[in-house]
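Now for subunit A:
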Amino acid sequence: MMVQTLEKGTAKQMVASSIVYDTQKLNLWYGNHHALKNIDLQIKENEVTAIIGPSGCGKSTYIKTLNRMVELVPTVKTSGAILYRERNIFDANYGVEELRTKVGMVFQKPNPFPKSIYDNIAYGPRIHGIKNKKVLDEIVEKSLRGAAIWEEVKDRLTTNAYSLSGGQQQRICIARCLAIEPDVILMDEPTSALDPISTLKVEELIQELKQDYSIIIVTHNMQQAARISDKTAFFLNGEVVEFDKTDVIFSTPEDNRTEDYISGRFG
Partner candidate 1 sequence: ACGDDSTADEVENETGTEEAAATGDTQDEATLEGQVSGDGSSTVAPIMEALVEEYAAVQEKVKVTVGVSGTGGGFEKFIAGTTDFSNASRPIKDEEKAELEAAGIDYTEFKLANDGLTVVVSKDNDWVEDVTVEDLKKMWIEDGTTKKWSDINAEWPDEEIIFYSPGTDSGTYDYFDEVILDEADLVKAATLSEDDNVLVQGVQADKNAIGFFGYAYYLANQDTLKAVKIEGVEPNNETIESGEYSPLSRPLFTYVSNKALAENAALYDFMEYSLENAGDMAEAVGYVRLPDTEYEKGLSTLEALK
Partner candidate 2 sequence: MGQKHSADKLSVQELIQNSSGKKQRKIIEKMIPIILLLIASVSVLTTFGIVGTLIVETVIFFKEVKIPDFLFGTEWYPFANTEQLFGILPLIVGTLKVTAIAVVVAVPFGIASAIFLSEYATDKSRRIIKPVLEVLAGVPTIVYGFFALTFVTPLLQQFIPDLKIFNALSPGIVVGVMILPMIASLSEDAMSSVPNSIREGALAMGSTKLEVALKVVLPAALSGITASVVLAVSRAIGETMIVSLAGGSTPKFDLNITESIQTMTAYIVQVSSGDAGYGTTIYYSIYAVGFTLFLFTLLMNYLAHVISKKYREEY
């Protein structure tokens, strides 16, 4: 993990190459409601970045801004910039589809398509124009293996994804995301709808995935953040209160509010 050994404040050029997302003075409003306030956050390659904070603090809003899904809400307005690989995603000529092919997303509730397992995984490649059956077969297998669910489903690829358990469904969603080999994977409380055993499997999976992908994960489960992430951002009321290495945040936070939150005093 060469990247992690880099120290804070290293010369800008060097850092730039390993920075995936650079959020600069991001503000976001839902109509009049100011949901994100002056966010500055740099997310690095091949790390797991956890976002924690009490309900309503803007975690989901932030992560959905990273792939511009938040714009599905018609009243949304933003200011500031998010540089993804050094290009501002709010640029008029930056296509959201292009962005989203590079940035995968996994949601809170498993949301496979009401299609067969195979078609779920092949969906992404297909819409992006890959039609070759052999290539698709390979992608499907590779993605399912990558999501650690190949063995469980390989004999029933044609059954409907909804016939699987919740935990399996969530791994299908992760596999679906892997199928277009994204650069970054965003996860919004990916285990909150799962039972403890499935949660464990997904957590293990995330640990493996970070070797190849940059992962940003929202979680309300502090133990989870502590277990799996390299960096942690603590959000409160739409602001980033503290952002640092996870062990720092959980052992010696700088801000009182962080400490209060982590010790369960509110939220």
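Selection rule, in plain terms: all candidates are chains of the complex that A comes from, given by their letters.
Miscellaneous remarks
Just so we're on the same page, contacts are C-beta pairs under 8 Å (C-beta built on N, C-alpha and C of every residue); 3 or more make two chains touch, one makes a residue touch a chain; residues count from 1.
This one's a predicted model, so the numbers in the text were calculated from it and none came from an experiment.
Within the complex, subunit A makes contact with only one of the listed candidates (1 or 2), namely 2. Residues of subunit A that touch candidate 2 in their complex: 46, 101-102, 125, 128-130, 135, 139, 142, 179-181, 183, 211-212.
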